[in-house]
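Shown below is the structure under consideration.
With one protein chain held back, the other chains of the complex are shown just where they sit.
As written, the chain order gives the labels A and B, with residue 1 at the start of each chain.
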């Protein structure tokens, strides 16, 4: 693997999934690959799961790792090309990324969308700048529009729960429903875009996205998914319910008020096929999902978070083993 | 050892003390125990000694370690159960702790009291939440009411200074006096509570607490100690003087103005039996203790700080060796 910026960098999803499950079963067996290698992690935004799971993944691989909170730990970065830097910015991203990539073998980067200019966000201006400037392979720790390590961890979690065996054909597809849910703030579309981009590519999954009118995601990520607008209808027979808020793609970055309450409750979970509740975390309790769901064994959110270690470890492993 | 939240988690103080002294003599000899283990450290408050000594202890054991400054590095945490999270808090502690403990084998946590509601602080609401939610053993890096790694480091320091030999009965008990000292701010009772809780359990120590009226500590920690109110009297014949400020337990969290100056001076040290001066640090110079004491060889505060490595290392060692 040369980089990991979306599912499109994965040659064979099924093989990567098996690799992750193999690594989880035996997490310290690949330390020859990590030896004397350094993974650099740059956060332009706060992080808990991504930061700690990436550290754990690096440790499991016997690799070294450093973390930089861009801004807090270092200088203010200038993002625009061609500017006369006589203002507040102390370093241009051109130098910053070239330098940071000189200090590691793999560079993990988290950027966020500004949710102001859709084109700018969807062109991944910032993330692509980093990718193009880096002298070493880049791993997305979430970008403006995608969060592939999360989606991969979600896939690992579903595979575990159904005891997925790649050599055995499933008699019936697994029904996965991603449902929009409420939230007080304007959130990025990175997690749902990425989830859609992955799960439309998994042939043993029957994938539905349900959301209020006006919350349709960018079609480039949802091709192949069933698009629905009635939450109760969509939840019927679901094996996995993936709840997530996102702001509107159409009215970019906006919150469109809803009359209906889209919060996931136990009553709604009863419509499913003994379905499991999933969320990428952090989750707003009693806004996105009721305590009764999260505190029951219907919830597998901690499994997802735990599998963030192994999605990162599998990706780092595949990239590191390709380096001299 | 299954956890380390107070001296009550220590089966045999003397054995743990010997373990720490053995580790100090040979700090890199236990790396099989730390191999492929990860120690997570969460700070809800700033820290210097605890942070760095815990890192050094982990390194000495050959363990991996990560540090999270809760708040600064990650999300704002919601502490209350049952709330509708449509405000500022982005993640509930329930998920945060379950997730963080999924990324390590031992979880060290520092929490502080708010000094507003005594019951809340003394029930260790926050620390117990962490302890109950964690899927791995928890180590206190100081909680609202206790700081056991500090007290253990203090014990190691005293044992070193008297060349303590567990197989040889001391002819005379060692006199340890903990004295209240002034401070401009309202401080927790964690250090003195914990010191009292440890030293009332050491059978070769004659333990006195001296403080102004109104500064009596919670009796659950001081049973067995001599309680005094006259500082000069109490210091007589002391082998070790442990100075520390704390706010009132009775008038909870308050500072009760004193006419007398309780600062430790060289004149007061002369009342002792060539006693050594101890303090957990950080210390307010010329408020808690005079420069002349701190800058003389009467002071053993740096020894105490150094032994923070070995108290942490002994505790991590005992916990890690109990894990599969």
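A few comments on the model shown:
Assume a residue touches a chain if its C-beta (ideal position, glycine included) is under 8 Å from a C-beta of that chain, and two chains touch if they have at least 3 such contacts.
Quick caveat, the model's predicted, so the values are computed rather than measured.
Residue-wise, the contact with the chain that is not shown comes from B:282, picked out of B:87, B:166, B:224 or B:282. Contact with the chain not shown here comes from a single listed residue; of B:55, B:162 or B:266, that residue is B:55.
Across A:1, A:33 or A:104, the single residue that touches the chain missing here is A:104.
Against the chain not shown here, chain B presents residues 28, 46-49, 51-53, 55-56, 59-60, 69, 72, 184, 281-287, 291, 294-295, 301-302, 305-306, 309.
Those residues of chain A that touch the chain absent from the view are 36, 38, 40, 64, 66, 68, 72-75, 78, 81-87, 90-92, 94-96, 98-100, 102-104.
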